[in-house]
Each structure stands twice: as C-alpha cells, then as structure tokens.
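Structure first, then comments.
One chain of protein is taken out of this complex; the other chains stay put.
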Amino acid sequence: MPLWIYFAVFAALTAGTLLTWWVSTIDLGMLNTPIALFIATTKAVLVILFFMHVIHSPRLTWVVIIASFLWLGVLFVLTFADYLTRTWKIY
Amino acid sequence: MSSLTSNDARFVEPEGARNYITHDYGALSWLLTKDHKRIAILYLISITALFMLGGFFAVVMRIELLTPEGDLLTSDTYNKFFTLHGIVMIFFFLIPSIPAVLGNFLLPLMLGAKDLAFPKINLLSWYLYIIAAVMGLYIIITGGVDTGWTFYTPFSTQYSNTHVFGVTFAAFIVGFSSILTGLNFLVTIHRMRAPGLTWFRLPLFVWAMYATSIVQLLATPVLAITLVMLMFERVVHVGIFDPALGGDPLLFQHMFWFYSHPAVYIMILPAMGVASEVVAAFTRKKIFGYSFVAYSSLAIAFLGFLVWAHHMFVAGISVYSAMIFSFLSYFVAVPSAIKVFNWTATLYRGSVALLTPMLYILGFIGLFTIGGVTGLFLAAIGLDVHVTDTYFVVAHFHYIMVGGAVMAYMAGLHYWWPKITGRMYPEWWARLAALLIFAGFNLTFFPQFILGYLGMPRRYHAYAPEFQVLNVMSTAGASVLAVGYALPLCYLIWSLWYGRPAGPNPWGAVGLEWTTSSPPPMENFHETPVVTWDAYDYPAMLKAMGETQNV
Partner (left out) sequence: MSVVTNEHPAHEHHPFLQHHFEDLGQQHEASTLGMWMFLTTEILFFGGLLMAYWIYRIMYPDAWSLGAAQQHALYGGINTIVLIISSLTMALAVRNAQLGKRMATVRMLVATLVFGGTFLLVKSIEYTQHWREGLFPGVHFTWNETPALAPKVQLFMTFYWSLTGLHALHMVIGAGLLIWMIWRAWRGHFGPEYYSPVEVMGLYWHFVDIVWIFLFAFLYLIPAAGGHHG
C-alpha cells in the first residue's frame, strides 16, 4: 500500500477526533449521540480498512469481521427487544 | 466384515515402528507435548476424572431423594451438591467432552493434516482447563458454592456467602480454554485441509466441529464479560445488577443465557457429528442428504443464538419479547429435525451392524428426539409457565445432555477407541454397558417428566410424600446408570493391555483417519494424502483402496 494512504488515514482520524470533540460542545438535542456514533464508526472503519489492510484481505477476513458485528447486533437487538418494550418505561 | 481387515499386508507396521504413544517416554513428554493426539489423551483423562466427580454429586442427590424427608443432606449441602453437579458436568465435562477429546484427536486426521494450526495454543487450552479444574476442586474441598450453575444475581452478588468469586473465576478461565480450542479448530479447518479435500468432501463430524467452534468463539466471550461484571460487583459492591443501586438483575440473565443457551449446541452439535459418522459406517451407506446435514449444523449454530430468553419467560421480561423468543425457538427445531430424518433415512434398508457404537447412536437418536420435542413444549409460553422450575425441565435437559451428548460421546469413544489405542474393546461387555446405560437412563429421567408435570419443583432436598414412588424409580434408574458408566471405565482400561490388536481399520470404514495405522504415527500420515473421493463414498472408496494394494 502506498505510503501516502497511511498519512491520509491518519489525518482523517485526527480530524475526526477534533470533530467529535467540537460537536459535543454544541447542543443538537437528539442528534448529538447519533453524530458521535457515526464519527466513531467512520474512524473505526478507516482503521480496519487501511491500517489493518482489510481492503486487500481475502474474502474470508471480511466474513469474519462481518460475522462478529452481526453477532454483536443479535445481542443488542434481542436484548433491547425486551428493555424497550417493557410496560414500565425505562427511558 | 469386509475386504478391509487388520490382516491386510500393506498395513503391517515394520517391526519396532513408533506411534504417537511410543514415540517418547516420561511424564514431561506428555505434559509438554504439542501433539494433538497426546493432548487429546490428556483431556480424556482429565474429563473422565471430572465426570466421576460430577457423577458422585448426582448419586448422593439421588440417594437423598429416595425419601421425601431431607435426611441425608441438609438443605444447604443439597444446594451445593446440585450447583457443583451442574458446574462440573457442564463446564468441565460436557463442553470439552467431544470437541477436546475426539475433536482434538480426529480433526487433523480427518483433514489429512499433521497437527492443528496452533499446537502451542492447543496445549495452553489444556493447561487453562487444568488450572480452572484445580481451582474448582479447591473450592469444593473448602466449602463449595450454592448459587446453582447459573450464578443468578442478586443472590450470587449479594446474598450467597459461599465461594462465588472463586468459582466464577474458574468458569471464566475454562471459558478461555474453550475459546482457544474453537479458534484452533476453525483456523485448522479453513487452512489445513489436505489437497483435494474440498468443503463438500469433509466428513460431517468436521462440519459439526466447525459449527461448534463458531458457537464457542462467539458466545463464550459474552459469558466471560458477564462473569467479570459479576466478580466486580461482588468484590467492589457496585450496582450493575443491584436494583437498590439502579441496576437490573435481569441483565445478568440476558447476558448469561446469550452464552448458555448456545452452549447447549456446543454440547449437542459434536454429538450430531459423531452420529453421522457412526450411522454411515455401520450401515455402509452414504449419509442421506449430506449437504442438508452439513448446512443444518451451521443453521443450528446461528439460530441457537436467537432464542436465549426462553429461559426467562417467568423472570419478568416484556410480553412482546417473550413472544418473539418463543416464536424464534421453534425455528431451531427445524434443522435438528432435518438431521434426525436424514439419519433415519440412512438407516432405512441399510444392513445395520448392531455393534456397540451403533447401539449408542440408536439410543442417541431416540433420546435426543424426546429431549427435543419436550424442548418445544417448553418453548411454548403457556406450557412453560406451568412447568418452569419443575422436574420437567430437569428431565428435558438431561435427555438432551445425557441422552444426547453423553450417549454420542460414548459412541464416539468406542468407535474411535481402536484408532486411539490400537486395541479393540471387548464387544460383549460393551454392548451390555450400552444397554444398561440406555435402560438406566430412561428409568432415571422419564419419571422426572411426570414428576415435573405433576408439579414437583426442582432444587429442593425434600418433597411432598405423593412424589415418592416416581422418585424411587428415578433413584433405582440412577443406580443402573452408575453401573453402566462404571463398566466402560473398567473394560476400556483392561483393553489397553489385553484387547485384541485393532489394525488400522477394524470397521472397514471410510475416512482419512482409517487410512493410517492405529495408533497413528507422530506425524499422523506416512505420506500426505490426496483426496479424490466424497465423504462416505463406500463403493468408490473400496475400489480406490483396492488399487493401492498394487502400488
């Protein structure tokens, strides 16, 4: 992988960090949390794709990563299926 | 039996040839070995010891339940006994049983590989198992633990004054042993197959181990973090699961069962793999619907993750989620049923050889079906509310775990015993033990279905007098079962010295593991095999075997 990509990713990650911090200082109501999550996820994807070379990795690596998040999703979705539908409000 | 017998000239080993057992001598050559076959033996010895310990707790409990009064054990001691029985049998016997013993031994042989992908990690996982087992033994000696194997909060975090921390820590460590075994198997299956051994030529045992390993890899970490939270809460007295401090005890149950329901499939999927191997070998047929059986293993591994809260229907989860989980639970039955139908279809019009492994597997198919169908009863919310925490549940999961997993483990142990040791077990005694185990098992646990349906609650050391007749039957069955399990221990050890030499392929079975000598040499195969046939392809295999005789 050419050298400039590493530095470009690094710059993007630094920018993302500053952006998260800046966004957290202004009140966007409901939007703050989704934005913070979106930035963090984007940064994570950049690290995975370029620093961890997944973009050039065999399909099996992709399957392993996607499976991990799929299973984590199962844990979250089915647990929240209980918490968010209880008759007493938790939120 | 067939043209393939132990007398076959090409299998006669040169005088003094070394196998993995005679390759090296001394305790250190075993304790520091990186050979998957030797590690399998280490596991075999350790899980057998733990199985006897777990069995001891069961026997004492059954004696206590002979009479309605609590006369042998106090209620506190009884609580510790059922807890320790559960912990020892689940974490230290059932979960490692088929994968760590038979899987470890056979996977590289079935794949035509020299070893697992990470031999050092394989040894490490045995040591983690032993460290956890020693911790567990220490705790048993110094007072035990009484939370039930489920460690439910807030009892485990606030009220129990037994060794909860130590035993959860032991479970945490043995979890890593299980994760590392699963990881090792997955990488091995992906990267170490012999030339020509494509996915759909793999034995179904390998498919089953693959699915099992997925579950081990993805479920166990969640148990690990849950136990970390429990230990943290118990030591520092924070409120993650304490309602008084804003926590929710149900969260523990959710996260615990996210592991522990799929853990049932860690126990039963390998058993299904053994069943496929044995059914094919003793009917001399291709497994009916190979790809269905293979895919259904993967389907079970995935669907098994979607159903955990059916353990919590009466615990206070929302009605909506209870319905979702009930609905999803029915789906797991589909791939399991596919397997049962396929084995039955394979048996149909086969020339079934009723040797010991086959007897066990016939028992397995029947008992697993009963366990599975009663599982469907329990997945129905209405019926589940009626029988929750009764002996119906106890009977159900023993039909799956003992009638299913242990029967298949015994089948596998007998089927591959000649390969592992190079000796035959005594067939007559083995059949007797198989029949005793089958009869004893049913006598022990079938009455418990009735007891549960009539309302006898589980986990009490005393009970109402009207339940006594069925309890006496159950205890009588347990005695038969104990004799049934003691027999193999005796005659298998006996066979190590006095058993008939087995030769490489006593069953005339196909599969790479039967093409090398018994016991296999250190490097497994004298030459790297090249696979050109499908799994269980008896006619083609026999023909191909004939050709090499001229080489």
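As written, the chain order gives the labels A and B, with residue 1 at the start of each chain.
What we mean here is this: a residue touches a chain if its C-beta (ideal position, glycine included) is under 8 Å from a C-beta of that chain, and two chains touch if they have at least 3 such contacts.
Not measured: the values here are computed from a predicted model.
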Touch criterion as defined above, residue of B:Gly26, B:Gly246, B:Gly382 or B:Pro465 at the omitted chain: B:Gly246
Where the missing chain touches chain B, by residue: 113-119, 179, 183-184, 186-187, 190-192, 195, 217-222, 224-226, 228-229, 232, 236-240, 244-248, 251, 255, 258, 515, 527-530, 532, 541, 544-545, 547-548, 551
For chain A, residues in touch with the removed chain: 1, 3, 6-7, 9-10, 13-14, 17, 20-21, 24, 27-30, 32, 36-37, 39-40, 43-44, 47-48, 50-53, 57-58, 60-61, 64-65, 67-69, 71-72, 75-76, 79-80, 83, 90-91
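Here is the rule we use: only the chains that are shown with their structure count from here on.
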CA centroid of chain A to CA centroid of chain B, Å: 37
Residues of chain A that touch chain B when the two form their complex: 60, 67-68, 71, 74-75, 78-79, 81-83, 85-87
Residue ranges of chain B in contact with chain A within the complex: 190, 218, 222, 250-251, 254-255, 258, 305-306, 308-309, 317-321, 324-325
